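Notes for the one structure printed next.
All protein chains but one are shown in place.
Let's turn to chain A:
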């Protein structure tokens, strides 16, 4: 199917190109061809042109995104997705005006195969796991039942209205309306993500809306394919409907089976596999990302971790930009067919059914939840049901029938409406309704520890009472995880650290980097006594290299001039000293560290004059008073040390950046 489509597309582009060549020979795009025979002898021209145009689009997307970020005030009011669509509209308009033919359309294949997976993978990877699983029941409730409700509601009411209204749509069958309903009811994760990222509602609300948009893909896939196959069959019997119903379960579960089998680099493969088997690719990739995250993070080095995160962010960002621009471009089409009543009633019905659905479902689910979903939250959930590119691609994939163009137009209108109107107004509404916002600070270590204690306590009590609550299952999973999965999937020396330890390290690291961005510091601070500074740097390195602590003799040292003999024990003493003096830390030390930090990064290769030997990971080093370090090892170690130091040096850069990354996410 894919190959066939690509062939067709190639033919299309090629014939278009030929057409241009024949009609306006003077404006050829620079290929040195003389005529039709010439064109035949360069069969790769269309392919080259195709790749060229793809690269151009990506460049355009990146420029648009950059320009958007430089413009300052606008992002506060208009969400990025809107701006990108507008850019797309402009570009589409320009192309249309210049060439008088329709600009390239966002092809369904390109969308589903290339543009969507990175975004969903990124979303799944950074999903707050614990919150997601705690709310999983509610999310599934909204995703499955809510989508079903919306699909049936919209489909059936549109059918009824068209029968009654007499808008010239009587020939369109019920199945077509149901098909249309199934694709227009789906909430789109890309649109939701881009809008919600800027409004910072409380995490529970965020995870509900976002989780729903991710998981409803399974339902959408099934319904869409179901109705499509029904359309192709001459008659539909009740057996078929029953069989269709069973597909739900299979599709949803099938995705779960496939996903955990693959690890990070193969997550794309899992997506493709499930798409080929007609399972829900989105669910597969989300499950894959969520499950593999802990194993990936534990197994790869710190640097690779950061690289992975960066790549994910970059890919998904590019994809998202491309999708929105293409949406704008594809709007300028020749295939539009307008019908006021149909379009407006579709819009109205979408909003109506979503609101009703959310109200009803929440009323039921609140009885079972501990934290009720408030009315304000419900409003945001209903209002945040944005449609996006998924509907768009799906509508293009419908087989041709007389009213297809109307459906396309309507879909585009609905998408534009939800993205622009709802997207732009949701932020002021959130503020107006005073919806609970995201907690900005990291939890304190006390909170984390006490929370952990309470978790243990609760599972204990659940065991005493004999009920299988949430904690029971969580514990069971953890035990299973530790006993089997982690043993196989994680290297021995890299067992994951507890969340308490991680939080502690994170907090320490942030304090050292100085949370107030005071990078400007005069150089004379460096000449101050180094003792507190050296202790701070030791602490920094100690916390950065905690995994080496299990072997007690391995310690990392800073490259500062140390003024006394240092052995491993002495460093421990300093460490303990530091414990007692922790209360006396003053802010100047923190800004100190910032400068210290930069000096670490700035120095290139080890120059004998200033720097003592670098990090020696394999044994104690003794530093003499004149600032030289004497490594007790063969000279081969120097290379190792240089390597290690560059690693530790480099570690600082990604650390700082990943801190920024997390900060951005928290914003």
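One rule holds in what follows: a residue touches a chain if its C-beta (ideal position, glycine included) is under 8 Å from a C-beta of that chain, and two chains touch if they have at least 3 such contacts; residues count from 1.
Just so we're on the same page, contacts and distances are computed from a predicted model.
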Identity of the absent chain, which is to be given by its UniProt protein name, from "Pyruvate dehydrogenase E1 component subunit alpha", "Calcineurin-like EF-hand protein 2", "CDCA4 protein" or "Response regulatory domain-containing protein"
"Calcineurin-like EF-hand protein 2"
If I consider the whole complex, including the chain that's not displayed, which of A:69, A:99 or A:456 touches that chain?
A:456
Cross-chain touch to the chain not pictured, restricted to A:173, A:304, A:425 or A:444, is A:444
In the complete assembly, which of A:344, A:371 or A:425 touches the absent chain?
A:371
On chain A, residues whose C-beta touches the chain left out of the figure:
368, 370-371, 439, 443-447, 449-467, 469, 472, 475, 479, 495, 497-498, 500-501, 504, 507, 546, 549-550, 552, 572, 575, 579, 582-583
